[in-house]
Every structure is written in C-alpha cells, then in structure tokens.
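The other protein chains are all here in position, but one chain of the complex has been omitted.
Note that the chains are named A and B in the order they appear, and that numbering of residues resets to 1 at the start of each chain.
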Amino acid sequence: MDLKEKIISSYVAFEDGVNINSDIHEIRTEAFQNFEKLGFPSKKLEAWKYTSLNTILKEDYSIFPDKEKSINLADVKQYFIHDIDTYKVIFIDGKYSSFLSETTHDSIDVCLMSSALTKAKYKPVIENYFNKIAKQDNLTSLNTAFSKEGAYIHIPKNTEVEKPIQIINFTTGTEAATMLQPRNLIVVEQNAHVQIIERHQSLTENAVLTNVVTEVYADRHSTVDFYKIQNDHISASLVDNTFIEQQSESVVSVHTFSFGGNITRNNLNFYQKGEHIDSILKGITIIEGKQHVDHHTLVHHIEPNCESHQDYKGIFDERATGVFNGKVIVEKEAQKTNAYQKNNNVLVSDKSTINAKPQLEIFADDVKCSHGCTIGQLDEEALFYMQQRGIGIKEARALLMYAFANTVLESVKIPEVKDRITRLIANKLNVNIGFNI
Amino acid sequence: MSKYTEDDLREELETKEYEYGFYTDIESETFAKGLNEDVVRAISKKKNEPKWMTDWRLEAFRVWSKMEEPEWANVSYKKPEFQEIAYYSAPKQKPKLNNIDEVDPDLLATFEKLGISLEEQKRLANVAVDIVVDSVSVATTFKKTLGEKGIIFMPISEAIQEHPELVKKYLGTVVPTSDNFYAALNSAVFSDGSFCYIPKGVRCPMELSTYFRINEGGTGQFERTLVVADKGSFVSYLEGCTAPSRDENQLHAAVVELIALDDAEIKYSTVQNWYPGNNEGKGGVYNFVTKRGLCETNAKISWTQVETGSAITWKYPSCILKGNNSVGEFYSIAVTNNYQQADTGTKMIHLGKNTKSTIISKGISAGKSQNSYRGLVQINSRAENARNFSQCDSLLMGNKCGAHTFPYIEVKNKTAQVEHEATTSKIGEEQLFYCNQRGIDTEKAIALIVNGFSKEVLNKLPMEFAVEAQKLLEISLEGSVG
Partner (left out) sequence: MYLKSQANSINNMLKIENLKASVDNKSILKGLNLEVNAGEVHAIMGPNGAGKSTLANIIAGKEEYEVNQGTIELNGEDISELAPEERAHIGVFLSFQYPVEIPGVSVTNFIKTAINENRKAKGLEEMPAKNMLKMIREKSELLEIDRKFLSRSLNEGFSGGEKKRNEIFQMAMLEPKLAILDETDSGLDIDALRIVANGVNKLKSKDNAVIVITHYQRLLDYIVPDFVHVLHDGKIVKTGDASLALELEARGYDWIKEEMIS
C-alpha cells in the first residue's frame, strides 16, 4: 500500500477522534477530497522541479502515533532556547505535553489548536482565520484534512508580548516511522508585537515526515518576528508551509535556519493586503551529507507602497543540494513597490549542487525590483592570507563562511537566538571559535 | 500648448501602424493546406532531395506526430491549426539564378521597399545576402567572392545537392529532430534556408546575411539555417526578418544550428520585426524558433538579437559549451507593445572546463504586452572553473504591461562562479524633466533613455545593423510627434 492510499484509508479512523458534525470538519473533508485528487507532488510540477519526495514517501509511516511518550526535560533541554524566559507550546509525537509547556490565557492566548478548534470561546477567531490563507495545494490540503493539533496564538491589539513563544515538536521514534501534521494559527491584532521560535526535533534515527502548516495574520501596524530553527536528524524530513497575511504598516520577518534534516522544504508565502507593509524573509542554510534544503518563497505585492526584503545564504558541502526558488509578484495596483531579493551560495564540495530560480513577475511600472543570485567559492586569497597569519585552514574557512552568512544574523532581534545560531554554525563547521569579535 | 506626456506616447504607440505591412503580388506556387507524410514526401521531391534527406524528414514527421505543443511558456494564444497551414510556398521563377538581375523585378522592388536594396548592399555594405521569401532562397549575392576563399554560402536546398557530405554530417547534430515540437515540425517540412561553411582558418571577409520575409497568406515559414565554422575560422552572420500585415496569424518555426569547431568563432545577429499584429492584437506572426550553437574547444558563439516584432515570440538562442575554454554570449533586446507576448532568453550549458558565458537581456514592455525572460545556466559537474554572468533588466512603460523574469540556475560544480542580477524600472519623471530642461522634448528623451538602457546590446551589433536596430526601437516605441 503506498503512502497516499494509506493516508486515505486512515481518514475514517481519524474521524473517530474528532467532531464530524462541526464546520471545521467540513473544511477538513473538503481538503481531504482535494488531497485525494492531487496526491503528493511530483517533479513534473514546476514548483517541485528540483525537489523529489519519492525517497521519503516510501517509508511506512505511522499516521497516528498513539502511545503517549514522556521525555525528561534534561534530555531535551538543549533544543530549547533556555537561557531566557519564554512561553512554550510543546508536542511529543504530535500530542501536547503539558509537562514541558508553559501556556497562558492571561490577556493573550498561547495554547493549543485542539482547544481552539473545539471550544466555543475561540469560535469567532477560528471562523475568521482558520484555513483562510493556506493555499489549497496538495500538501497543505493533506495537513488541513488531518488538522487537529498545533499551537494557537492570539495576541489582542496594542499588546507587546513580553517574552518570546517557543513551539517545539518532538518525535520520540517509538514508531519506526512517524508522520506528523501539526497545524498552527497565529493571529496578531493591531499594533501588537510578538516573537516566535519554532523547531521540529526528532530524538532518534527513526524516520519522520512532518508536514506542518502555519497561518499568520498580522493586522495593522503589528510586528511579528518568526524564527525557524531546522537542525534535525538525517532521517527527519520537513515540509514547512507558512502563509502570512499582512495588513497596512505591519512588519513581519521570518528567519529560517536550515542546518540539518533529510529533505527540508520551506514554502514561505507572504500576501500583502495593505499599504506600507514590510516583509522580511531571511535564511541561512548550511548542510552536508546528502541533505537537501529547498526554500520556496513567494511575496505577493498587492497594494502600493510596500517593501519586501529577501536574503538567503547557503553553504553546501559533500553531496548536499540546495534549492532557492523565490518568486516576487507585483500586481499592477502595487505601485511604488520596493522588492529586493538576494540569494548567495557557496559550494564547498565537488558533489554539492545548487539550483536557483529567482523569479520576478511585474505588472506595475513604478517599482524598484531587483534580484541577485550568486554561486561561488570562498576567496582563496583571503584563506591564504589568514593562514599566513597562523589561522588554521578549517578555522579560516569557518570565519569566512560566518562572515558570508552574517548579513542574515544581523537582523535577528533576540540575542539568545543569535547566540544559539552562532554556536550552531560553529558546530556545523566543526570549529571551536567565537565569531562575535 | 499641450504637453507631450507618457500617456500621449502610449496612445501613439497603440495607434502606430506597422511600417513594413505591404504585400507583394508575386506569382507563387503554394501547396494545398494540411500536413501528412505525403506532403513531407512532396516537399522533399519538389526539392529533388536524396533519399537520406527524405527519410530524415519522415522520421522527424513521425516524431512530431506523437508530440504535444508545449504549454510552459508564459504566453497565451490560440494554438495554430496545423492542418490549416500550407507547408510550401515558393515564388514562381527560374529554378536557379546566377545573377541578381534574373530575380523577379517585383521581388526586388519589395526589397527596395524594405530598404534593403540588394544593389546598394552589394556595392556599399560589403554584405553577402541570401534572401528567403516565404520558403525559398531567391538570391545569393557575392557567391563568387566567397567561393575564392572556399566559403560556402548558399540556400540549404542547394547545399543538400552540392555538399551532401557536409549537410549530412552536421544537420540535426545540435538540434535533433526530436528536440521539441517546433523543431520536429521544422525538420519535417523545412523548405529552405541558408547553409554556410567557413573552411579551416578562414576569416570570412564580409558579413553574411539572410533576409527572411513571409509574403504569401496562410503559409508557414519553416527555414533551416546551418552554419559550420571549421577550426580556427570566423564568421559574422546577420539575419533580418519582416512580414506583411495580415489578420490571420502566420506561423514561423525556424531552426538555426551553429557549429563552432576548435578555435572558431561565430557571431550571429538577428533583427526581427515580423508583423506584431494590429493594435487590437489581431494577426501577427507566431515566432517559435529553436536556435542553438555548439562550441568545441576554445570556440566562441555569440548571439545578439533585437526583437521588436511578432505577436508571440518563443525563442531561446542557446550555447552548448562542450569544449574546454569555450565561450557563449547572449545579448538581447526584446521590445513588446500592444498585445505582443514574448517569452525569450537563452540557455548556457557548461560542459567543458574553463567555459565562460555572459547573458545581457534588456526587456522593454509597453501597451498591453507581456515580456518574459526565461533562461537557464547549467554548470555540469565536470565543468571546472566555469563562469557565468547574467543581467536581466526590464523597463516598463505604462501600467497595463508586464515584465517577468524566470532564470533557472543549476550548478553542480563547486569551482563555478555564477552571478545573476535583475532589475525592473521605469523611465523616471526626474530623468524626463532633466532632459526637458536641456531642451529635449519628451519623445526624444524617451528614445534617448531607451537607447541608453539598450546600449550594452546595441554595441554588440555589427555597424550596419546597429543603425537599423536603433531605428526599429524608435519605430516600435515612438512614432513621430507633430
């Protein structure tokens, strides 16, 4: 039985655990039909030209990991940003872990999707925002069909959330292969500000396929800073589908740090529904082995006087493959748009590959749009210079790579996140040096 | 007084008629419409072709019959009805001409109207011209001068007769019959085109030129060009195209193959102003062209194109950089106006070591047109030290058109250095005011700015063409203001 078939035949079992008479379930069922029709994406689709899911779709995934596993905080503490106080919404094998979490309903809601989807008091928000901007494509539909659990964050207007919110999905590997469909909804009202850190982490070498959908609504003059840390085991694959709708004068930034995993696909979509919006998309990818990271971004400029800034850096070693597919659409009403896109890559090994498709579709004439894409190597002269001054070649390389990636780190606003990423980079590059000179 | 604004310009562009839209009444012989194996055989027979050539065409036809018309380009149009096209149309005339005076005087008058008087060209421009009207080459000038150097420049139909060994050796080696839908169609039905061979170490002393013109209504033009530059040789080749204005869409599906052997260089320049359709988007040429060059060791191929015409353009002059140290270049200006749609760009396939490619693409969109750049830079794993630089700039005039960039970059070698840049801009109010302040009116100012925008490409054209190209840019975008 192939995976699609297995998923389809599991849907009845899934229905056992949810209220099938709810409006939500109608949305699920429609999405289910859509997935049934579309199936998994193949390389024949232009959007998946450079990323094949074939190898990971062969696994025999358990679709409902049912045993509730507990884990010791000590064992997983390293995956938290633990040196600052944060709200935490933690899941183990797709189930909420109250033990590891720290949620709140005190003026803001940082809690569970399962509550939000079922309790009456959340109904107005869910009706307004759930599954409204998520694209109805194959994998998003799959997630919607099985949407039941995830993080629910609602920040009322004029609220400055005083500490960041961490969302972590752990997989314990009790099953040989686990498939997860986390569903997050983040609603940030007028003039509110929130910082979110998201991570997916498997704790064993067993295969994991996470197909996560996150919808973010940023109302007028709100600010959302989103950090995605992807440093998973080589057996864990991730398809991250994030959809962000922005209203006037909002600023939303998403930083994606991809340092590990098997196949990682980031579908990051921004829809600008007002004026004077700023959308910031940044990423650092450092991978090796046979890892594959695909950044697939879309910024849709619909209204005038908005900006978008994309900056993606990639370093690829051994047989790793990087993909950058960045699309900017400027509608004809979106005059005075400033859209910038930058994608710079370094291939470290003979066997590594980068495929880039930076794409502009412009229908307005009074705009400034540019994209730049480079693929190159580290500067040999600089390396030699450093070596001559006594710096080891490994360290010299690491320094240059850090410098290369640094423009992305500059805009990280939480110092502890920045420190963590810096350490992860040092770790990745196998050096023991501080970069923050 | 009323000020000449960009809006006025836009309006004028929309009402601007096609300057080359006239029809020459030459008696011509046209096949009945439709395509099947018999038509392919008949074309081959008409041209008195050897069996290998007939078989080659038939094979291509069979491949084509199984193919589907591609849909991936960013253009939308009513698909040609392939059974409604006549696949052969030749002006009736004596089969062979040795002297230009033997050419039908009406035809010569046509060329005069086009501003390419053969006589003038012969005397002044030092350009050897092969003219393809509809499907047949009608005159090749300068044959003798070229013959002394061993250069072969003749209609490909003649080359099949006179130099079968060369044609057989190279035809279809760069663009195989099965390459794509239109290339397969062309391979099956091409009726003429140009063949050019430059012997070892010879520098072709003059620009070689082909002029294409679709004259007959309801015909397709499928010419085939094959240029072979033997080791250490050099040739500069020019191609110009026009078509009369007609309401129905005319199909043009050409194939151009370039082969640059070791140390050879081919410079291929095109100025294309096929009829773009009227200002409501009716009529115009469908231009579906496959152009590709193969570079052996140390060879260089450089494509330069100025595209102002055609209703639909689908064209990606490409270079396969097979040999070490080979160089590929692509310089392009594509202007679209009214309802024109262009999806054009290039592919640079780096296979050899130290290969280098440069892509400079300038797109100018006006009216309700859509202008897309689509390009592929592929650095294969054995292509050590490959270099590519790409720059795609778009200039938008007005708010009803679109500019799109679809660059594909695929790199499998760590020593590669690839740089891609793209910008989109419009003509700034500040620039116009600055020019106005110096006494330059808005229309002239736009011409000046567009010219500046296109400069890097215009500079790559041979002198004779650069002037024509500049004029074409002005015609396509400006018209005269009273």
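Please note the rule applied: a contact is a pair of C-beta atoms (placed from the backbone, for glycine too) under 8 Å apart; a residue touches a chain by one contact, two chains touch by 3 or more.
Not measured: the values here are computed from a predicted model.
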Just list which of the chains on display the missing one touches. B
Who touches the missing chain here, B:Pro70, B:Gly147, B:Gly201 or B:Gly452? B:Gly452
Touching the hidden chain in the complete assembly: which of B:Gly147, B:Gly201 or B:Gly428 does that? B:Gly428
So that we can see where the missing chain sits, which residues of subunit B does it touch? 1, 3-4, 428-431, 433-442, 444, 448-449, 451-456
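Going forward, only the chains that are shown with their structure count from here on.
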So what's the Cα centroid distance for subunit A and subunit B, whole Å? 45
The answer for subunit B against subunit A in the complex is residues 72, 379, 381, 394, 396-426
Across the complex, what residues on subunit A touch subunit B? 46, 332, 335, 345, 347-377
